[in-house]
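Entry: chain A
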Amino acid sequence: MASISPLERHAFLLRRLHSLTGIAPIGLFLVSHLLTNSSIVWGLMDSRKAVHGHGGVATFQHEVDFIHSIPFLLIIEVFGLWLPIAFHAALGVYYARSGKANTARYAYQSNWRYRLQRISGYVGILFIFYHVATLRWGWTFLVPGGATWSGEAAASTMALALQGAETGITGAGLAVSIAYMLGVSLLVFHFANGLWTAAITWGVTVSAPAQRRWGFVCAGIGAGMMLMAWSAVIGFATLDVKEARGTEQSLQTGHTPGPQIAETLPQLMPAAASGGH
Partner candidate 1 sequence: MTSTHTQAHASAAARKAAANRVNAKPGRKVFVRILRCDGPGQPSRWETFSVTIERGANVISCLQQIAANPITSDGTRSTPVVWDSGCLEEVCGACTMVINGKVRQSCSCLIDDHAPTEGDTITLEPMSKFPVVRDLWVDRSRLFHNLKRVKAWVPIDGTYALGPGPSESAESQEQRYVMSTCMSCGCCLEACPQFNVEPDPAAWDTAFVGAHALNQARLFNQHETGRRMKGERLDALMGTGGVNDCGNAQNCVKVCPKLIPLTESIAVIGRATTIHAFARWFSGK
Partner candidate 2 sequence: MTQHRVIVVGGGLAGLAASIRIAEAGLPVDLFSLVPVKRSHSVCAQGGINACNEVARQQGYSEYEHFDETIYGGDFLADQHPVLEMANWAPKIIDLLDRMGVPFNRTAEGRRDLRLFGGSLFKRTHFAGATTGQQLIYALDEQTRRYESEEKVTKYEYWEFLWPVIEEGRCVGIVAQDMRTMQIRSFRADAVVMATGGCGLVFGKSTNSIICNGAAAARCYQAGVWYGNPEMIQVHPTAIPGADKLRLMSESARGEGGRVWVPRTPRDTRAPKDIPEPERFYFLEEKYPAYGNIVPRDIATREIFDICVNQGMGVGGDNQVYLDLSHKDPEYLTKKLGGILEIYEKFVGVDPRFEPMKIFPAVHYSMGGLWTQFTKGTYNPVEPRVKHKSGAPAPIGSDLGQGLQPGAPNNMMTNVPGLYAFGELNFAYHGANRLGANALLSCIFDGLFCGVSVANYIRNDAPSKSPSCDLPASAFDRVVEQENAKSKRLLDTVSTGDPDPATNPYIIGKELGDEMTAACTVVREDARLGQCLQRLDALKERYTRLKLADDSPWSNQSFTYARAVGDMLAIAEAVALGARGRQESRGAHYRTDFTERDDANFMKSTVARYNAQTRTSSVTFEPIDASLILPTVRTYGKKDAATGPKPPASAVATNA
């Protein structure tokens, strides 16, 4: 008998770990991350935050500060996030290579989802790498306008990284924003569809009706996450950088904003909120 590789010896364990890591920690992180980032929009609805200026900016800053207050963050990040993602991505590519899409002949919806799951995986890997490299590792040469994201000025630097310039969105900024839109959409699909297939893999949903019902639930989860993802990208891509900076400074100094800012709030809110749709 030929010697078998560890990949083959532990085939089942690896397959199930691949499935599991997609849900937890990666999927759970994705949900919380989108929740944090979409606070740039839903934060506008928190009137307590509005005292500092842009409620979304303030809420987002608050969320970021909370995350940065977690002890041993780097260790958690490496072992709870980067390694699982690397594991999920590497195995995912390995597994995906065994298939050959045939949607041209069998254009069933489930077959398209099969294909999209693999495409979204590949694109997702590139997107996550870009996302982490530019915003976490400071590979600013890849950022339009060369902005560096900073935890202290979370919203404004994020907006700058998407838009490319303080003066408003540039061509490169638009391209990056669209890429972000696409990237997060595919990742959300990947997660929601992965949740659906995981239920079959683990044998939770067995009958066709059960699979269909769980499909609706996954679609609902996906739709909710898609809303958060788009809110976040559009929220940052359309954020007024200068105003965001004002809010962030106000948060840092503990100053309540001047009356003129408070007066402008009612006009700002609907504008920002509508951008989140």
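Everything below uses one rule, namely that a contact is a pair of C-beta atoms (placed from the backbone, for glycine too) under 8 Å apart; a residue touches a chain by one contact, two chains touch by 3 or more; residues count from 1.
Quick note on selection: all candidates are chains of the complex that A comes from, given by their letters.
Treat the numbers as computed from the prediction; the structure is a model and nothing was measured.
Novice: For chain A, choose the touching candidate in this complex from 1 or 2.
Specialist: Every other option belongs but stays apart; chain A touches 1.
Novice: Okay, in this complex, where on chain A does candidate 1 touch?
Specialist: 7-8, 11-13, 15-16, 95, 98-102, 105-106, 108, 110-111, 113-115, 117, 196-197, 200-209, 211-212
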